[in-house]
Every structure is written in structure tokens, then in C-alpha cells.
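Pasting a structure below so you can have a look.
As you look at this complex, bear in mind that one protein chain is not there, while each of the others sits in place.
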Amino acid sequence: MKMLMKGTEAIAEAAIRAGCRLYFGYPITPQSELTEYMAKRMPEVNGVFLQSESEVATVNMLYGAACTGKRVMTSTSSPGFSLMQEGISYMAGAELPAVFINVMRGGPGLGDIQPSQSDYFQATKGGGHGDYRMIVLAPHTLQEAANIMGEAFDLAFKYRMLVTILVDGMIGQMMEPVELPEWKNIEEFKEPDWALTGAKDRKPRKVTSFDLDPYELEKMNLRYQATYKKVTENEVRYEEFKIADADIIVVAYGTMARIVKTVVDSARKEGIKVGLFRPITLWPFPYERLSEIAGNVKHILTVEMSYGQMLEDVKLGVNGKTDVEFYGRSAGVVPTPMEVLEAIKKIAR
Amino acid sequence: MAKKGYVEIDSDRCKGCGLCINACPQHVLRFSDKFNDKGYHYAELYDPDDKCPGCAFCYYMCPDVCITVHRVTEERV
Partner (left out) sequence: MATVDKIVAQMPKSLSKIEFSYCPGCHHGIVHRLIAEVIDELGIAGRTLMVAPVGCSVFAYNFFDLDGTVAAHGRAPAVATGMKRALPDRIVFTYQGDGDLASIGTAEIVHAANRGENITTIFINNAVYGMTGGQMAPTTLLGQKTTTSPYGREPKANGYPIRMSEMLSTLDGAAYIERTMVTTPQNVIKTKAAIKKAFQAQIKGLGFSMVEVLSTCPTNWGMTPIEAMKWLEENMTKTFPLGVFVDRTKGMI
């Protein structure tokens, strides 16, 4: 049954249905409603909600709760996501699973509260220190966001990795009909064999990202790298929209992809054969598939609410096979379909 | 004089800090002339007059948990 829901609420409810019973967070626009929703909802499902004193504290509470092997999450926006980078690096090194929601807003610095996609680098290339990766998922509708929550937690535990759902203020704040996913039975989740729960009747376990012996730390890092390789080989996700006969392929994700879908149809009405390639996993990025389809088109246009972050991955994937153009606006300004259509027309000429 | 107590000191763990020697009310602990593998003069029991009562003050002060304290009592028959 479909319900009219706000993005932040749909994501929160879907997370609970996916088995998350621990939420730590801090208010920040434009996602405070997610935090508030969790404050009300978690006690109803015998879960834990805690508003922490800062995003720094939030990510560390996440670290502690994740140590116990349970499904934990937080949500924040860009400035808060910055504060979490230290903790993210620590959690990545400790191979702790958790889900982060970043509802991106205009930056840098205090910026504004309107939507942007300017944390792409931070999420995919690592805002924290060290050689680590996070799985980054970018839904473009509320329904997709709700559906992806279960997958997010499953991936996190399958690979012992962090998963970030990268959305923007538009998705966070808009209202759409959503059919919520089925409830997962949390009794079926087994305690992982690395979880810290008290060493009764067993050897003590340690969770750490630390080893002063560089050869031991290297072993740990090679283990992470092997995991990342597996994820790259098995978990790439993308959507292709009307690309079969396209002369121009637009690459976009999230809200921007949604706008581009409208533009694709407008452009086709005017005789321009445009398609959309929509990465769903921003990490691992669909380089291979992009490379395959790049050979068949005259132009690739990357459209982002940034000044060219995913653009660099697009260029890597295309690898010179064809022309890569860019159109973007950031700082909280959302491009209109007309602007994007204009950018396409410019290339088509 | 019967022995009332004695201590065993793990000379490999000992870092020669001297806290036990300093705390011993009976002054039956001293630095050994010998070195351990770490290069420290470790603490050792020197109690020819059986003064050690097994008070465990040395144990309380030892930061490296080197010491095991024994108390010896006469068995009541």
C-alpha cells in the first residue's frame, strides 16, 4: 500500500523495517526531520534513539554500537558529514558495518540549506584519512531510497564496510507516494563472530584499526583492499534510460538524474536522441559499463549539482573514447530542466 | 624463626622501577646485581632472617604485576 511520505521519513521508516534499531544523530538542516522521526519511532519498536552532542560524538557512538554487531545508522548533512570523517576512517579501519545518510546541501563551509551534490568527492574518494572506501549508494526517488535501505545494511554486513546513502535536500524534503519494504525479522540476525558482547565462555575479541608494526598494518590494509576489489567486481549498480539509440548520453545521479529524465523526453520531442546513464553505486563506480557505452555515442554530458566531481569518474570511465562535456550548478542552486536542455542543445549543434 | 611469607618476582617482567623496594616495610627487597633481557637490574627478595610477613605491599606497588605473594602458616593439627 502506498503512503504519501517525506523523503527523510521514508528513509527512516525503511531503515527500521530493514532491522535498524539503533540511531544516533544530531539536528542539521535539511535532515532534522529524519532525526526527529527516529526520536519518535525508535521507542515504538523497542529501538534506541540518542541525540548526541555533536556529529563527532555521533559517529563515535556509531562506532561503539557497531562493535556490538547490531544494525546502526545515522543521518546528517554536509557540514555534519565533514565532522564524521575521522570516525568514518576509524570505522573503515576497524571494518565495522554501519549506514550513513548524507542529505547534501550547498557548501563549502556553512554554505546554505538547499540541495547540492558537492560531497561526491568526500563520500567516494574519502574525506577521512587513509586508504579506505565506503560503498556509496545514490537513489533518485523516494521509492528507490526506501528500497535501498535493506540492501545498504545487507551490504554493510556482507562486506564489513560502511555504506553511505548520498541524497540531497530535494530528496530529503520532497513528498511522494512510497510503498514501504517488508519488515525484516531482527531475531534472524546472527551475532557476527567479531562482535564485542562480553567474552563469556569464549576468547576475548578486539576491534581495532591500529597496529604499530607496519607489516601487520599492511596485512590489515591488504585485507581491506581485497574486500574492496570483491565489491567492485560484484556490487556495481546503475540504470540506463533510453540509451540504446542515443547520440548524447547524460550521466547524472540522484535528484539531478530525475531532472534529466524529464529533459531526455523533452529533448527527444525536439529530435535530439538523448539517453541517461544513472550510476546507482557511486562507489564502486560503473566505469566498465560507461566505457562500453561511451564507444557508441558522439557526446557524453555530465550534469551535477557541483562544479565537476563525478565528472572526474566519468572521464576515467570514458577514457578518451568520446567527448565528455559538463554542466553543473552548485551552492544550493538546482538546475532547471530548461537549463539542462539548453546545455544538451549546445552540444547537439 | 619460621618463614611467615615470601614473594616470587618474575625477573623477566621487572623493569627495575624500585617501587616495591621503596614500599617494603621489612626492607627485604633489593635490586639484583644481575640484568634481565630488557637490561634492567630486577628486584629480588633477600630475606635471610625470614622477615617477610607476606604483607603484599610490594605487590600493591608493582606496576608490572611481577610479584606473587605467599603467606606461610603453621598447619593446626
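So that you can tell them apart, the chains are marked A and B in the order they are listed, and the count of residues begins at 1 in each.
Heads up, the rule we're going with is that a contact is a pair of C-beta atoms (placed from the backbone, for glycine too) under 8 Å apart; a residue touches a chain by one contact, two chains touch by 3 or more.
All values derive from a computational prediction rather than experimental measurement.
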Listed residues A:T8, A:Q31, A:N60 or A:Q309, member touching the removed chain: A:N60
Interface with the undisplayed chain - residues on subunit B: 2-3, 13, 15-19, 22-23, 40, 54, 56-57, 59-65, 67-75, 77
For subunit A, residues in touch with the removed chain: 22, 24, 48, 50, 52-54, 56-58, 60-68, 70, 72, 86-87, 90, 94, 196-201, 204-210
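Throughout what follows, only the chains that are shown with their structure count from here on.
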For subunit A paired with subunit B, centre-to-centre distance based on mean C-alpha positions, whole Å: 61
